[in-house]
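Mind looking over this structure? Questions follow.
Omission of a single protein chain aside, the complex is shown with its protein chains in their original locations.
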Amino acid sequence: MIKAGVIGATGYAGEELVRILYSHPMVEIKYLGTKSYEGERFSKVYGNFFNIIDEECILEDLDKFAEDVDVIFTATPQGFLGSHLKEEMLSKVKIIDLSADYRIKDVDVYEKWYGIKHESPELIKKAVYGLSEINREDIRNTKLLANPGCYTTCSILTLYPIVKEGLIDINSIVIDAKSGTSGAGRGLKTANLFCEVNESIKPYGVGTHRHTPEIEEQLSFASGKEVKLIFTPNLIPMYRGILATCYGKVKDGVDENQIKKAYEKYYKDEHFIRLLDKGVYPETRWVKDSNYVDIGFKLDERTGNLVMIGAIDNLVKGAAGQAVQNMNIMFDFPETMGIDKVPNIL
Amino acid sequence: MIKAGVIGATGYAGEELVRILYSHPMVEIKYLGTKSYEGERFSKVYGNFFNIIDEECILEDLDKFAEDVDVIFTATPQGFLGSHLKEEMLSKVKIIDLSADYRIKDVDVYEKWYGIKHESPELIKKAVYGLSEINREDIRNTKLLANPGCYTTCSILTLYPIVKEGLIDINSIVIDAKSGTSGAGRGLKTANLFCEVNESIKPYGVGTHRHTPEIEEQLSFASGKEVKLIFTPNLIPMYRGILATCYGKVKDGVDENQIKKAYEKYYKDEHFIRLLDKGVYPETRWVKDSNYVDIGFKLDERTGNLVMIGAIDNLVKGAAGQAVQNMNIMFDFPETMGIDKVPNIL
Amino acid sequence: MIKAGVIGATGYAGEELVRILYSHPMVEIKYLGTKSYEGERFSKVYGNFFNIIDEECILEDLDKFAEDVDVIFTATPQGFLGSHLKEEMLSKVKIIDLSADYRIKDVDVYEKWYGIKHESPELIKKAVYGLSEINREDIRNTKLLANPGCYTTCSILTLYPIVKEGLIDINSIVIDAKSGTSGAGRGLKTANLFCEVNESIKPYGVGTHRHTPEIEEQLSFASGKEVKLIFTPNLIPMYRGILATCYGKVKDGVDENQIKKAYEKYYKDEHFIRLLDKGVYPETRWVKDSNYVDIGFKLDERTGNLVMIGAIDNLVKGAAGQAVQNMNIMFDFPETMGIDKVPNIL
Partner (left out) sequence: MIKAGVIGATGYAGEELVRILYSHPMVEIKYLGTKSYEGERFSKVYGNFFNIIDEECILEDLDKFAEDVDVIFTATPQGFLGSHLKEEMLSKVKIIDLSADYRIKDVDVYEKWYGIKHESPELIKKAVYGLSEINREDIRNTKLLANPGCYTTCSILTLYPIVKEGLIDINSIVIDAKSGTSGAGRGLKTANLFCEVNESIKPYGVGTHRHTPEIEEQLSFASGKEVKLIFTPNLIPMYRGILATCYGKVKDGVDENQIKKAYEKYYKDEHFIRLLDKGVYPETRWVKDSNYVDIGFKLDERTGNLVMIGAIDNLVKGAAGQAVQNMNIMFDFPETMGIDKVPNIL
């Protein structure tokens, strides 16, 4: 049994994390840290926890948490962990950061895309990028885990085997991604009101979204060459779910079988990755409330395009679920413990 | 470990049941019975089960199931179990019926409101009405369990302590209930298309809905007097959830404290019933995906009205969850086993 | 051709008003007043107006507007007009107030339910309550029109003929109303975020909602006796629409025909009120985007309850549409001018 502290427990990713950890057989939640709801009962902030977690939220305090728990999850805005983390903390506690602070290895790229100065660049190299299925061995041994973004988890996992095996032209990649609104968080913005989101779809951050360099860096590692791509996120009127539709031109002579084989090579034993049958494409409802990643593809021989489609639940595999999967790996628990739920279509 | 068979596994309540049973530590699902999808893989009918339950659905066959399993769930249209059940089956298998066939003790009332002839009226008296919190002891000993309806579970539990304690005028009860669309099932009707349900609310079956006599009969048992009431269901554009808003005129001299006490008397030790704080009213999202029942009330002294509001998830406490709660009681498993989930607001 | 100024043009009711007025053949919109978006192009605040109304919003200024236009619409929070209106303005301009400031004749009742001091109580008697179908003649001659609330328009019109004709027990009235989320306005509140509203229904202000005394006062005028009733509003996950389900005990001997006759007596020549056929109940989609009021009823002889159900579009008949209907009456334009749209189900 380990003790956990959650910083940013009152956001949507935080709530999801608390919900998963509450039912995890090896975890006791010790602290619920918040910036906006200090002193409020957690069940007042989230009525679903009434009679379940009635403890008060406390002010987020990295130092204090580091003394008293075995693992800290930071579900905080960018810059929080980067400016609060000190190296010595890592001798006391393991940290799983759901923000972007330690995801990107090239600090210049981070500072350029995020528009903030990184306060602890020397710690970036200590961090492991927590895409569980790809970096499992490094995750096992790290104290500082950079949990991947939602769009990035979905996009990278969908493209990884194809890029790694060199089956598409690396300069032709287009990612058109669609996300439910929980990804926008619980902050107060007019754009997130029900009457603004409902019955509409909108693209945003076209070519400038911060998940772009994260995807590019990881795919460059896979490819061995520099990958640059265009990434367009869209907001759609639903709670949860991300669909990443990835396009690339196949190299001459590549056939359907090779593509299938590439996916199987990397994923056939992965519990949380499901390679769909030919002609079946992912729908977000099929992975809703679960840690699964569904992947399907279409080789369009008519035009030479390979369409690779992935779906995840942005709050689970795209945030809290993968964070717990990584925690399981880091603490040597069974990897699926506490997150092995059947998806919930309704 | 017991073996279970589900008849009607391919409807929405059936799917929910399969999902709960799949994760239940004491149950093995042996048969998935269907009328419409015979020979189809279950994961083809519900893509969320891909790689999880890839077995084929088989034709629903009560006799065969009765030979091979310990418990049969029938999530079927009205009339199925009534016309297929024979008394001798009950010596071999326990049956939990999610249809209305054995819920109403007065067969004339059943036949009048449902417009079908009951084919096995002699078995009605063998059935126990499975409102777990109210009839727990009888449930423990029955072989034939009539699992309550969704609207009825919510309405009866919300009204029960108040009616039982005689705090309102029994002739003044009004129930205005609102339900998500999964309650309408997966059948093909124009009225259930996305474009017909979305962005609208509609009342239906005003004063004639079949759940009316079920509520009346149970409340009459509680009251000791005949209860007649007006019940108006409404369909709203969401998946899951029922809110039952119940109105009654309080008897002279009844105060807020007495009402609070009445609820506590019956429910204070009930795990799945949460009595909300004063001034807090149920919202369906706070019980979503869970077996909880949230209850709040307002005594309006200005007009003498007591407003009692209850919320459940129609597919869980209103169908599959309560069915499993009843199974747990009938097989002497811990009552919350497999259904003790934190509600999921997103 | 008249000139109009809209104060509060950047809220949802304001936007609807601007949209209707823009297409009204007899109106030129001169000023778009705002509190929050001064100096912003209107088409920046509402992208649908791009290339249509690109004028800047200006600070709301009642005095200035009164000099330059023929009619001012105030779609503002409670208290704005009450504290800014001076009697002499009414000699220069007609005012249609979409707030509650002049709706309630009894200033004590206003101050108690709204919790604010009325700054110009002497003007209340100059105001006409603008329920177009009921007070048409008084509306024609007023300079100060108090445009009814959304819930109140729907509730009063649904109950009016029955109460006026004395067909139900005045002490038995229950109103259970459901509203789309645009009624909550465009203000920034966590409760109005997409992820909070979606997939849930919640009651609020049970027995304390401010529309209660407005309904009671008008029905008391109709009845000749003091009416007190319980009113429960609910928020549902859709944009537009209000359904008001009204319950009352019919007096002895009242039959269906009398009820039908009562509705026909008051409404049979009303263009915007549609009395549905027997057995048909209103659905909000059937009045969406229109100024229609649909009314249906069910006399439940089994219990003596009369269920009266009305539906409107909260932003049209419940706000901007009725405001324009009243403007048409006040300026002697054809009453349906600019608002005679077929409802839009999709």
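We call the chains A, B and C, going by the order they appear; numbering starts again at 1 in every chain.
In this text, a contact is a pair of C-beta atoms (placed from the backbone, for glycine too) under 8 Å apart; a residue touches a chain by one contact, two chains touch by 3 or more.
In this text the structure is predicted, and so the values were computed from the model without any measurement.
Shown chains touched by the undisplayed chain in the intact complex: A, B, C.
Shown as candidates are B:N135, B:S182 or B:N344; the residue that touches the absent chain is B:S182.
Of A:V45, A:L157, A:A222 or A:M238, it is A:M238 that touches the chain left out of the display. In the complete assembly, the contact with the undisplayed chain comes from C:G47, out of C:G47, C:G115 or C:G253. Considering the complete assembly, chain C touches the hidden chain via residues 12, 15-16, 19, 22-23, 46-52, 182, 199, 239-240, 274, 276, 280, 283, 285-290, 294, 315, 341-346. One chain is missing from the display, and on chain B it is touched by residues 12, 181-182, 186, 188-190, 192-199, 237-239. Contact between chain A and the absent chain runs through residues 171-172, 174, 176, 178, 180, 195-196, 198-204, 206-207, 228-230, 232, 234, 236-241, 243, 245, 247, 281-285, 288, 298, 300, 302-303, 305, 307, 309, 345-346.
Going forward, only the chains that are shown with their structure count from here on.
With centres defined by CA atoms alone, the chain at the far end from chain C is A. Between the CA-based centres of chain A and chain B the separation comes to 37 Å, rounded to the whole angstrom. Taking each chain's centre as the average of its CA atoms, chain B and chain C sit 38 Å apart.
Computed centre separation for the pair chain A/chain C is 46 angstrom, with centres defined by C-alpha atoms.
Counting partners per residue, chain A has 12, 182, 199, 239 as the residues that reach two or more other chains.
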